[in-house]
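Working notes, beginning with the structure itself.
Apart from one protein chain that is not included, each protein chain of the complex appears where it belongs.
Showing subunit A:
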Amino acid sequence: MSRSPGRKQENHKISRELFVLTYGALVAQLCKDYEKDEDVNACLDRMGYSIGVRLVDDFLARSAVRKCRSYSETADMIAQVAFKMYLGVTPSVSCSSATGNEFSLILDKNPLVDFVEELPAERASLCYCNLLCGVIRGALEMVHLAAEVTFLQDRLKGDAVTEIGITFLRKPEDRKHKRN
């Protein structure tokens, strides 16, 4: 076979590009269908949620990680294992609250926007990667951790980095324990 050894790398790259291009086509189609940015954002979030709900099974099967004992372990797991596995990047995690339930993932390289130069002027408040928020939210909910996930900073809107904020919402059982 006259295949060069670099071919496998290329194939992985192309698979990832397939996903990125498909995502771009999806966002473009949604922009055509919906006029308001909020509708597109909501739609992406909803789709991401459904994907996340199923993706977590795939993730747990492939990674065979142990149970996370704390919110910060969960956030680390998402950043270092899940992101690396599916998108090939490792965001850095920082805890941004004293109560220990707010974290942010800072991505200096976001593969989803590889082919996007800038948002068009009339779509200034579009969260291009809103799917990611939905995916994280859906996945966490399937492991019984309710959370709110939003974009705090977005490179496409001019910020220096892309930052995703995860706020774990306290489960009602925790409060019961505290009372006892």
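General observations
Quick note on the criterion: a residue touches a chain if its C-beta (ideal position, glycine included) is under 8 Å from a C-beta of that chain, and two chains touch if they have at least 3 such contacts; residues count from 1.
The rule is short, and it goes like this: contacts and distances are computed from a predicted model.
Taking the options "Aspartate aminotransferase", "Trafficking protein particle complex subunit 6B", "pyruvate dehydrogenase (acetyl-transferring)" or "Annexin" in turn, only "Trafficking protein particle complex subunit 6B" matches the UniProt protein name of the chain that is not displayed.
When the missing chain is restored to the complex, the residue among A:C31, A:I51, A:L145 or A:V161 that touches it is A:I51.
The residue from A:L26, A:M77 or A:L152 that touches the chain not shown here is A:L26. Touching residues on subunit A toward the chain that is not drawn are 11-12, 14-19, 21-26, 28-29, 33, 43, 46-47, 50-51, 54-55, 58, 62, 85-86, 115.
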